[in-house]
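Apart from one protein chain that is not included, each protein chain of the complex appears where it belongs.
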């Protein structure tokens, strides 16, 4: 169906976007915060070991005979072993002059003296973390300042960080996936309320304008309230227009009935052929206009209901039985017999009002064309599919027009002298189509017309 | 037959009453629901003809009160509405049948007969002339113990003749009464039906006499 209003975005998508977008942002934030924190901790860990290494070297410094001796323990360097086999550089200075170790190592130690410092620097094409500390050795003549720097590459640190990053990324993705699933669930649940309201409104029959009474969440109360107000207004205006139409029909048809009754009574009494012809024309005109008005309204109703087909279980057997009973008096008047050949329920999913209308028009048609003291047969068959044949013993259809007869206001070429609007077959055709069936017109071999409705 | 006609339009009421009178029925007329309910309580009616739009309310409210009073006199509604749903709702409210205005009197009569036939119990007013007993509602003719089922036009012809025993009916009049105005029939068609009735009445004390150039008359031999 084409909407005749502008559709702008989707509430579900907006909600889902906001929620999943929020989850993604949170996940990214989580990733960076945890990673940053982990980096800090890991760096602190490395700094602590470097610091311990520096301390152990510095502690071994002694002044012997005015010479700085440094017999530092094996552990000073062995504590720096890592799984990634990080490179180690160190430098020992006495009063700023390199005493031993690697030259050119950035110590980051300025005039600040004893403070222990950590700096990240480049050495031999590698990024290293350098820990530096100083100690003053008091000698007999003068004091010396011994400064030790120990540096280590950061391969193990990077490995650890990568591992943590992978884990945190995995955790973040998991969080995101979970949050997304929750977002979609939440969105569906919320939108579900709207869908349920929509379904419940859509499922209503065309006549049902009663207020919506099922429980709804607070946020939807204004919507449902205005919906109900609209329904009430619609219902009232429909009732008003129905009343108006009824009143109008009454005002028009009652005088017509009066005129017709008088005309008929007069017709019974007058002998003059001219007067009789005039009265006959009058009655014919009244009947024709009345019948046309009726069929037009029927056709409008059928068109409306067929567009909003309400399906329920309809027993065609029962429906036709009522119809035959109702139409028998009219048939009797013409000494035409109405027979219903049906012996089992024929259940069809459909609109009983439409179906009754269709069959009434078909039987009406048959009655119009059936000669006196013939019969009209209504045959119902349930297998393989439901099929109803209405056949008479009249003249039958003219074969060359058989395809056009169901058209609107089309009347057969042999219908002179019969009152009709040409809508009877159209109505039947529309009803059958709305029920996904086929209407077939044919002439019976033994004479007479046959209209078959197959569902 | 005794009918109650509930109709606010006096012109139409007159027209219906006079047309019913032609067929020998008695019609009481009420123009309001309140009057109609009084009439219905007071008199024994065979059938009620009910207009659906009345000055003091909807015909449906009459139907409701009528049925609530356990009154099972059949009701045929005269309606200006033609929509199927309206007709059905009327039947649901307890009307036995309906006719849409404007209507053919022959159809109204046929419907009345059908409703009465459905509603009637065993006891039926029958017309007896000599050794012939006629049940116009069921369409049964009993001649010397033999029951014959009459076709509709035979029935209506016999009813007409028996209700006016000894009166002469022209062929023209009989055609007008038996056929619709637009049925294209000649006056000779009547001879077919008269012939059939004569066959049914053979051997009884009732005869249909031909008055050449004038018409037919039902006679009874004492």
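The chains carry the letters A and B, assigned in the order they are written, with residues numbered from 1 in each.
Going forward, contacts are C-beta pairs under 8 Å (C-beta built on N, C-alpha and C of every residue); 3 or more make two chains touch, one makes a residue touch a chain.
In the analysis below, contacts and distances are computed from a predicted model.
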item: Candidate names "Succinate dehydrogenase cytochrome b subunit", "Iron(III) transport system substrate-binding protein", "SCP-2 sterol transfer family protein" or "NADH-quinone oxidoreductase subunit J"; UniProt protein name, chain not shown; value: "Iron(III) transport system substrate-binding protein"
item: Among the chains presented, those that the missing one touches; value: A
item: Residue, one of A:19, A:63, A:99 or A:137, that touches the chain absent here; value: A:99
item: Identified contact with the non-displayed chain, of A:31, A:72, A:176 or A:262; value: A:72
item: Residue, one of A:12, A:35, A:87 or A:280, that touches the chain absent here; value: A:87
item: Residues belonging to subunit A that touch the chain removed from view; value: 68-78, 80-81, 85-89, 92, 99-101, 124-126
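Keep this in mind: only the chains that are shown with their structure count from here on.
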item: Contacting residues of subunit A [partner subunit B, same complex]; value: 246-247, 249-262, 264-265, 267-268, 271, 279-280, 283-284, 286-287, 290, 293-294, 297-298, 301, 326, 328-330, 332-335, 353, 356-357, 360, 372-373, 417-419
item: Residue ranges of subunit B touching subunit A (in the complex, touch as defined); value: 9, 11-12, 15-16, 18-19, 22, 51-53, 78, 80-86, 88, 97, 100-107, 110-111, 113-114, 151-153, 172-173, 176-177, 180-184
